[in-house]
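For this view, one protein chain was removed and the others were kept in their places.
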Amino acid sequence: MLEAITDHYNYWLVIFLLMAGLFVTMTSGNLVKKIVGLNVFQTAVFLFYISVGKLEGGTAPILTGEPEQFSNPLPHVLILTAIVVGVATTALGLALVVRIRETYGSIEEARLQEADRQDELRAAAEQGR
Amino acid sequence: MAPDMVTVIDLVLLALLCATAIAIILVRQLFAVAMLTGAFSMLSAGLLVTLDAVDVAFTEAAVGAGVSTVLLLGTLALTQRRSEETRRRGTAPALLAVILTGCALVYATTDMPGFGDPGAPGFRHVVPEYISGSETDIGVPNIVTSVLASYRGYDTLGEVAVIFTAGIGVLLLLGRRREDEIQDEARRSDSGGEG
Partner (left out) sequence: MRHHLVLRVVSKLLIPFMLLFALYVQFHGDFGPGGGFQAGVIFAAAFILYALVFGIDHAREVLPERVLRYLVPAGLALYTLTGFAGIVLGGKYLDYDVLGSTPTAGQHLGILLVEFGVGVTVSAVMVTVFFAYAGRTRDVDEEDW
């Protein structure tokens, strides 16, 4: 039992972070906060990948000429590029939020849905006339 | 296993990360959320160093704590500073879903090789080849660089293309206003309406 904890505690705490991010994304009505939730989720996934690549007693994968044990460099490469891609896609998401705000005047989900419903009602009324 | 120094630092940083995540859930002031996100990134950069991923930590510190915080603040300046107190419909089902998913994931980790286990399959497949090849075939001491640019060159090309596309997307959305929009705005501010 104790071994199971020392072997996996890192994964469990990362899973907690994952779920915190997911919770923010699901429950927050504010679009900026939703994107922040996605960011937290994303960072937790990064931490998970790197945790899997960690080697007990290993060092950073940079050759120094001495025989050493290295942690797995492959997840490092994947996550390194994913971080920069992540910020670029976050910027795209935030740009969409800015445009939504300019069109609707709000970034609260409830208000956006309300505005859409009003539009539909108006369109229906105009068609009926 | 006696808790060594690295394990202690690891646990402290993870605890701080969890506290920051909870704070992000609770806070409504969006400015505070942006700052907490920066702190979250900085803490995770520290954690990445203890996990031997120095290159990744470097990137996370520069990107997460630097650029993305600035972008978030820029968005707040263009939108609003506070998240409204909306009726939190669906908090209970969401909590239930999150807890169930979390339990399923925790259950799944029991099948995974332990944290830092040298016998994990990830260390056996192509990685030994990359580590020895980086010295003999490529001659680049930083293994991450040789895998990034040479062994996995296609991957990186794809990622750069994604960054390029996202940049073009932001430019299309926010870059330049259309002529009629500018005229529209000028007319609105002339008539003294909203503007």
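Lettered A and B in written order, each chain numbered from 1.
Here, a residue touches a chain if its C-beta (ideal position, glycine included) is under 8 Å from a C-beta of that chain, and two chains touch if they have at least 3 such contacts.
Small disclaimer: the values here were computed from a predicted structure and weren't measured.
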Worksheet item: Which listed residue (B:Leu14, B:Met42 or B:Val63) would be found touching the missing chain in the intact complex?
Response: B:Val63
Practice prompt. Just name the one of B:Thr20, B:Ser44 or B:Thr75 that touches the chain not displayed here.
Written response: B:Thr75
Worksheet item: Which listed residue, B:Val12, B:Ile25, B:Val106 or B:Ile163, touches the chain dropped from view?
Response: B:Ile163
Worksheet, complete the sentence: Given B:Leu13, B:Ala39 or B:Val54, the residue that touches the chain left out of view is B:Val54
Worksheet, complete the sentence: Logged for subunit B, residues touching the omitted partner chain are 31, 54-55, 58-59, 62-63, 66-67, 70-71, 74-81, 137-142, 144-146, 148-150, 153-154, 156-157, 160-161, 163-164, 166-168, 170-171, 173-175
Worksheet item: So that we can see where the missing chain sits, which residues of subunit A does it touch?
Response: 60, 62, 80-81, 83-84, 87-88, 91, 94-95, 98, 101
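Going forward, only the chains that are shown with their structure count from here on.
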Response to the item:
CA centroids of subunit A and subunit B: separation to the nearest Å works out as 6
Discussion item. Applying the document's contact rule, which stretches of subunit B touch subunit A when the two form their complex?
Written reply: 1, 10-11, 14-15, 17-18, 21-22, 24-25, 30, 33-34, 37, 40-41, 44, 47-48, 51-56, 59-60, 63-64, 67-68, 71-72, 74-76, 78-80, 83-84, 86-88, 90-91, 94-95, 97-99, 101-102, 105-106, 109-110, 112, 114-118, 120, 122-123, 126-127, 130-131, 134-135, 141-144, 147-148, 152, 155-156, 159, 162-163, 166-167, 169-170, 173-174
Fill in: Residues of subunit A defined as touching subunit B within the complex
3-4, 6-24, 26-30, 32-33, 36-37, 39-40, 43, 46-47, 50-64, 69-92, 94-99, 101, 106-110
